[in-house]
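Of the protein chains in this complex, one is absent; all others appear in place.
Chain nomenclature is as follows: A, B and C, assigned in order of appearance, with residue numbering initiated at 1 for each chain independently.
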Amino acid sequence: MQDEIQDGSHVFIFLDAKRNWLRKVVAGEEFHSNKGIIKFDDLIGKAYGIRIESHSGIVFQIHRPSPTDIQIAMGRNTQIIYPKDAGTILIEAGIGAGARVVESGTGSGALTGILARAVGPTGHVYTYEVREDMYNGAKKNLEKYGLTENITMHNQDILEGIKEEKLDAVVLDLATPWELTNEVHRVLRPSRYIASYSPTIEQTMKTCKALGEGGKWGMIKTLEVLEREIMVRENKTRPTTWMVAHTGYITFARTMIGEGK
Amino acid sequence: MQDEIQDGSHVFIFLDAKRNWLRKVVAGEEFHSNKGIIKFDDLIGKAYGIRIESHSGIVFQIHRPSPTDIQIAMGRNTQIIYPKDAGTILIEAGIGAGARVVESGTGSGALTGILARAVGPTGHVYTYEVREDMYNGAKKNLEKYGLTENITMHNQDILEGIKEEKLDAVVLDLATPWELTNEVHRVLRPSRYIASYSPTIEQTMKTCKALGEGGKWGMIKTLEVLEREIMVRENKTRPTTWMVAHTGYITFARTMIGEGK
Amino acid sequence: MQDEIQDGSHVFIFLDAKRNWLRKVVAGEEFHSNKGIIKFDDLIGKAYGIRIESHSGIVFQIHRPSPTDIQIAMGRNTQIIYPKDAGTILIEAGIGAGARVVESGTGSGALTGILARAVGPTGHVYTYEVREDMYNGAKKNLEKYGLTENITMHNQDILEGIKEEKLDAVVLDLATPWELTNEVHRVLRPSRYIASYSPTIEQTMKTCKALGEGGKWGMIKTLEVLEREIMVRENKTRPTTWMVAHTGYITFARTMIGEGK
Partner (left out) sequence: MQDEIQDGSHVFIFLDAKRNWLRKVVAGEEFHSNKGIIKFDDLIGKAYGIRIESHSGIVFQIHRPSPTDIQIAMGRNTQIIYPKDAGTILIEAGIGAGARVVESGTGSGALTGILARAVGPTGHVYTYEVREDMYNGAKKNLEKYGLTENITMHNQDILEGIKEEKLDAVVLDLATPWELTNEVHRVLRPSRYIASYSPTIEQTMKTCKALGEGGKWGMIKTLEVLEREIMVRENKTRPTTWMVAHTGYITFARTMIGEGK
């Protein structure tokens, strides 16, 4: 985590909420956009947090990429779990430094990276992806941003079984999470968390039904999170006109020992 | 993080969303509620995640306290930053394993504990509280839950200055955060985060105005987060009738080097 | 619609959002509350819109009851369709002056009154209620507020059939609206509206499925409406802390002629 931009560093080039780019700095090369060109040589040796003018006079901010910048960049062109939902998963499933977490599917690797940053070097993330193309894409993505030390990737259908045990949390973004609840229960430590993300209410209903059977899970609850941006401008303060109205429902539960209600 | 309840362990005793308690297990003593009595001796030696029947026949779930359970328990009777907002602060300000974070005010210590868990043993949380009674209460709270290793507490007005430097994030829940933005800028590493939480729009407007002056901050944005619980019950699925409509606005910005817009 | 309070007038006595009362003025009698007593004789001959001090010094506002005041007063102690949903029904189902509307169930009569005010003397509301006790209660309620001229009440199960025809809109708040969609189609004029209100998503799914069969309905859509109150106070402006998160889903569709998709 150097504060100085170097050859090979990643930078987050920011103009506004819609126009921003995550790029690797390569000596001798340039960043091109329809708002002008920036020479990477002009960044090398500078601190993150500078402003730089493109050859056409537009001023860009140059930031150190945050986990969220990387998450969004990785997820471009695919469906990702939004930061608002990732934050809720971290906080509600108690995923912090040191936790051992299973995730499936890996998808673009966007959430994998967030989880890896959250659990840190004393924790570990095990991620399952059945599709080979997505597995390879995520692998490349995570390597690109140096997010590999505490991540183990499986190119495997998690429905066939989870290899790890004594886990602190299992995070699912699957088409049929209800088929996996018993297996998840088997590999979690007691009073630990499943977090299952589903776009539709029917998936959520089936998941909650599966979690409710046999008394294996306690404190089952389903949340949806709405995030609104407020444009704070002198005498023009108001929420943005459009917002994301729905991404998915997130169902949480904790493992119980024995049976009951 | 033992999975077995012992004399001196903390347990989260759960009946439903409104009736739940965080208690310390003491051999020979009992938990009393209007739903019946539980002998702590009946818990000692058992795993977290069991169910237990009170003497009056009500079944309670016994969980290992999560960071969020502790956050909410600490914050009882005071205004706390809700989990939904804490999750957003963690994810948007990139607060994960290893981060060095300043927080003020400490309040009940509820958010302090969440931050400490998030940054883990390789990170550190420095927290400022001007009121002596609150400082003492938070100290007791954090000691009670063993959350002291990576926390430094100051019984001091943060408006008089921040002692730490080269920080990764500063999280403010103050009446007048706009008085502190320059000082926060001084102590943050480049391209790092301020997160300022305020209940009112006037505070938010003043904070954004202060952040916008002199070009010291980039990527300024204000979010509000709404969380809705969905009651998933067969043929009765619907959101809960009531929800928290507003807690606060959270303004984020990143430190810039030099001047500009 | 006199602007002067008379013996026998209804008044809306307002202290704040939680403490307000709809009362009939009776010469020689008094209004009693734990905030003091008001003599009705002190109101008679005055204009609506006055303030009056109770014998214990609390100042009340005295308003002419609005349709919404009456709706809420009628619905006390029962589940009513909230103003936010009633407004959406009026606007989305095009219910204005002159419309002929069927409603079921009558319930407390609260929505019946709103519909009657909206359609006015040139329109008509026909309302069905199967439960005799509710029918009688609603009848009394509507008579009390003089809302009877353009309302016809049936103490009858609407599932047994609708007596009226060539209607402009049918508004349903029933447990099983999907059983009635064909009958509703029969009695509506072409390209007119059904509006069906249901608290649960399962009811809504069944209703949409029934509306989707046979091509009898077009422009099927389901809305939910969230209303937030903003407390605008100098330097303390913020949304209220709590809000109603969910009342019901409202499904709208228009009658089609012939078959198709």
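Everything below uses one rule, namely that a contact is a pair of C-beta atoms (placed from the backbone, for glycine too) under 8 Å apart; a residue touches a chain by one contact, two chains touch by 3 or more.
Please read all numbers here as calculations on a predicted model, not as lab measurements.
Contact with the undisplayed chain is limited, among C:G8, C:G45 or C:G98, to C:G98.
Touch with the chain omitted from the figure is made, among C:V102, C:M153, C:V171 or C:C208, by C:C208.
Residues touching the missing chain, restricted to chain C, are 3, 14, 17, 46-51, 59, 61-64, 66-68, 83-84, 86-92, 94, 96-98, 114, 117-123, 189-193, 201, 204-205, 208-209, 215, 218-219, 221-232, 234, 237, 249, 251, 254-258, 260-261 (touch as defined at the top). For chain A, the list of residues touching the undisplayed chain reads 199-202, 228-229, 235-247.
As a convention for this text, only the chains that are shown with their structure count from here on.
Here the spacing of chain A and chain C, counted between their Cα centres, is 45 Å. Each of the following residues of chain B touches two or more other chains: 201, 228, 237.
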